[in-house]
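Shown here: the complex without one of its protein chains, the others still in place.
Let's look at chain A:
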Amino acid sequence: MSSAFLFRRVLQQCASRSPVSIISTRWTSSSTENQTAASLDPEFKKKIDDFIKSNKIAIFIKGEPGAPRCGFSNAVLQILDLHGCDFKSKNILDDEQLRQNMKNYSNWPTFPQVYFDGEFIGGCDILLGMHQSGELVDELKKIGIRSKLADVNNKNASTSK
């Protein structure tokens, strides 16, 4: 994604009539998360806090990286592999309590769930959308990961008409 495109998008968001919408969605989603996360067992919450904060990319999936048990989880794994990302994962099929509690923790009803640097990114649809738009390369850069596709994006930008 070109910097010109991103700049236009920032302008568009600032010009939006609804001032609330220019607040970072991550702040919005964090406050909602805190309301549902507050009802969680503190010990569980701490374990998950530690897991997502001590790994740049932390994902909650159905199955294991080598053997995903769901097409959406598989898609997330494929995308992260394309970008050459290291990550840590938890298999929510192995732990029913984890499965139910993560829905409250993330305030998100489905899996997979993807966290970058301790912040909730979304599920498969969002990661796929970010990958297709080129935004994922930028998001990875923000957390100190150079995507394998970063050079591909740059090459396309410089050769496009």
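FYI, contacts are C-beta pairs under 8 Å (C-beta built on N, C-alpha and C of every residue); 3 or more make two chains touch, one makes a residue touch a chain; residues count from 1.
To be clear about the criterion, contacts and distances are computed from a predicted model.
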item	value
Absent chain [UniProt protein name; select from "BolA-like protein", "Pyruvate dehydrogenase E1 component subunit alpha", "Phospholipid/glycerol acyltransferase domain-containing protein" or "Centromere protein O"]	"BolA-like protein"
Candidates A:I79, A:I92 or A:C124 - the one touching the absent chain	A:C124
Residues from chain A at the interface with the omitted partner, ascending	12-13, 16-18, 21-22, 25-26, 28-29, 32, 72, 107-110, 120-126, 129-130
